[in-house]
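What you see is the complex with one protein chain gone and the rest in place.
Letters A, B and C mark the chains as written, and numbering starts fresh at 1 in each.
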């Protein structure tokens, strides 16, 4: 074990397990300057650092795309699997059986998830696989140079591609229709909200679908485009102000001014504190969530925040009742039936 | 042209274009006796016969499964393409460009659509391809002998398969989330409703998703199973009584007793008349539909009827502004640019 | 009546599928097996659940030749829809049993005909409730046949008791129907045909099993930890057997599980999950058939390039496309050899028996983990779904080989200095670490894009070529780990035969027949790709080498030509497939055709 224990009175630059933010860094980004994906990578670094999760306890998954490259740019000390276009969910699903104590962070794009990956996306959600599933949503295929993705809004015009005619896929509504247990939306231009939601999503047990509008500055950042910085900054409508309070920080909750707040407790005892803004919104009611999303779609609102959460459904691996030792640490003794059994098996064959 | 014109005073056994029901038959079924899919095939035959559509004007598509075999068992005079497992939508999408005057009937299963076919299903819906998409939904894989499909209810126990643990896919909610323009649900044990909805769905321009609970008598017909005959008969809750009135039968509408009815006009002037039953339900409101489905899911209700309809969105092929002649009747003259153009093209190359 | 024909004939039973006849048919098979007589059974069933014609063929052969026979000596016709065909199929001098409620003409006089009063007999069975009559009716023909050819009723009882897991009631109900059939036959039929069974001792110590069950058990003894699958005939029963046997064979006191079997949403996901699990350190597999395999191409390429151990069982059915889902072939070989775009080389195991399904079941994991590659095991429907006699399964004769894995203590020792794709041992196989290993230098980034020895992204031309050359070297190393071919070198052989997989009984029978006729032939049975040195050595030793396989295009022959161009002129292809298991007849004819014909024309398939 290489983790040092939390030091009493550790200097400010280390977290509760004695690591610095540097321990959570990745390689230098090779994405475009200003790309939303970079800002999300930064928030992942900060969230994990602040949550004091040992980087070795995190495993990263992605598909193919600019977004899917980004696991390169955070958490170098975590394992990563940059798989195939649209197939991140299946790889993650299999890998997570190896050690259920790991936290999984998956990063996908809107093309990766909503176009080629729609099937795997819906099924990983339906199974409630215990992972954070981030969609870095920019309405285009960045890496292949700016074709429409399935989340592009009707009427969007792109160079060489013409005008989009087809209804956009709403990642959050799809997640809820597929019975996701945690659904959130945010905007890469709102780093604070992104960070708090990341923490909550990581703490959540089960699938956490996190749709982050993440502008592609190179191919889809026109002022009036739904997925642009300008439009997002002007139109973001947060459902609530949001604070993630880790399990051990009970006290913090008391610090929060009372009044218009709603608290959602997660499986591990951590709490998401939601401070009411304009409207009353309760993210634990599934059909309210559907209604809100339907309304937002019709009115072209960029509603952000915690859209839905349900913290007591067993995760996929839970339903398998696995042994406590991570499966990938079991030995021949655990895995190969005893020699005596072969006789019995042969007898069973007639 | 081999179609005879409608005969005045034709004997009862022929329809408006002079064909008998026999002209709409398929091969003898090879499905199990009592299979829900057979009863649906029969209703397709009757609906097309009663609508007086020349069978040559219909084209059939399917994937793989018992359900997907059934296009063999209706409309022998119509072309059929029994493609690959889960890939019926793409084949249909391409084929429909060849002649946009054809009506397309696609038949799929719950495995074919909700498991392997989820991606293509969502995308064919999103594009609003002009076809009737029937899901013969029995909660299991019939043809491979009774494994769970993705629409199996939580807790369902099947021989050799154990107990299903994962949330079922709700075909209708998925269709609505994907912005379908026509969504209906029925039950193979309610042939009259199936038939009326088939007619409406065929008349609808754009995608018509029709989820029909169609019991698999061999592998999933236990009394308490959601997809069984017994359960369906006992629990079916129609949203309304339903009548399809073709465009030319204006008079018929007047025959209907006034009062608690709602009329939905389709693109071609035909009308769906909905007679209110217990509740008020308006199938033209998208989020009411979502709400109703969410409620039905939570309470395990088998709600049937026309769930959602929107008749003015252009269909997929509409957005392409194709010539009037079916593309598959165009000749070299229409298709190969004139010899003069090659010079110009070469000049454009630098 | 001609002379008795003892323990050397074949039976075909024509019924309606979904009617429960398969219990009756395997009962016949098992009872004969327990009489000590070598026997095989092949189910020829339609791709459909109920109501279509289906056939079952049983071959008994005292010498142990158990390939499918081309023509049955005894036919039992229970299905009006196939009655006429079934009657036509009886070998001259053979026997025709039929359910006497079928009122169709008998238009042959070269066969012995026995009507069977099935309906009547079953109606008289008091312990059979009306709704089960159609099902149990099949037992009546078992009884009639038993009486007429001499199947031991006690052995039938044993078979039924086994089938019904010793549950008294169904066992007795069915056994009573058998007895009633036998009694009726004794009272009403007079034996006038030559075919009889006599007990032997040739099945002592053997078991009877299907290849899918054997494969599943092999995998379990191989320490399987993760399987993902998607239903498809004829592979489904492999995964279902995992579900059957894992809880028993891997039971623990705390009731918790050391494995997971997941039904995926499709085959792309199934292989994706298995790759995820294999990558993370689990013994992982998937099982499928042709169409599923086609869907796995992209992931197979990833596993090759990113060097992820995973086992893929392909229980072959007959393609192309959906093809005949319930018929057998060896048609996926070239596809698997070249699966996925770009350069790659495949490790393929080719079991030809039930015991090899078991053996390769566990060995495949050792090979996959040792080589960090996908390992394909190509079985087929005949092997996978039919019951075969087999020697008993043998407990693995060596410890599990988990390959090159660095854990915390190793990394500590190396001070974290390692490279995921470094060829430190000069065998092309690098070392790997696993998620969950708690060392700050344990992690690496896996990708299907270009990467260097330290798993860093690279588009450098030299780095690319270096990696691809190492993979080629690794493939060379594979040769040390795969099962070697089985060579039967015959002194003074006219030619050599090369074959693989489930055609073995047909090839061995053909070889024996030809040997009896004076034609000596050596044989080499390939058990894996890459080919090992025995293969070219064998070809070199013969002037002509005939490659026999159950596909149209002579796929193995093509691969051999490409692997050994200098030897290619010696190779001839015998390739035939129609969905039925291979018979000795076509093998024999194919061989003879090549040996009586100039070489240059014979490169074509049969």
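FYI, a residue touches a chain if its C-beta (ideal position, glycine included) is under 8 Å from a C-beta of that chain, and two chains touch if they have at least 3 such contacts.
What you see is a predicted model, and the numbers here were worked out from it, not measured in a lab.
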Omitted chain's touching partners, listed by label: A, B, C
Options C:125, C:329, C:532 or C:588, residue touching the unrepresented chain: C:329
Hidden partner chain, touching residue among A:40, A:53, A:66 or A:202: A:66
Contacts of chain C with the absent chain, listed as residue ranges: 46-47, 289-291, 293-295, 297-298, 301-302, 304-306, 314, 316, 318-327, 329, 331-332, 334-335, 337-345, 447-450, 459, 461-462, 464-465, 468-469, 472, 551-553, 555, 557-559, 561-562, 565-566, 568-569, 571, 576-580, 599-600, 603
Interface residues of chain B (partner: the chain not displayed): 1-3, 23, 54-57, 59, 71-72, 76-84, 87, 89-99, 101-102, 119-120, 123, 317, 320-324, 326-330, 332, 334-337, 339, 341-342, 345-346, 349-350
Absent chain, residues of chain A that touch it: 30-33, 64, 66, 84-86, 111, 115-116, 118, 141-145, 147-148, 150, 160-162, 218
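Methods note: only the chains that are shown with their structure count from here on.
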Per Cα centroids, the chain farthest from chain C: A
Length of the line joining the C-alpha centres of chain A and chain B, rounded to whole Å: 36
Length of the line joining the C-alpha centres of chain B and chain C, rounded to whole Å: 40
Residues within chain B bordering two or more other chains: 115-116, 118, 150
Where chain C touches two or more other chains, by residue: 265-266
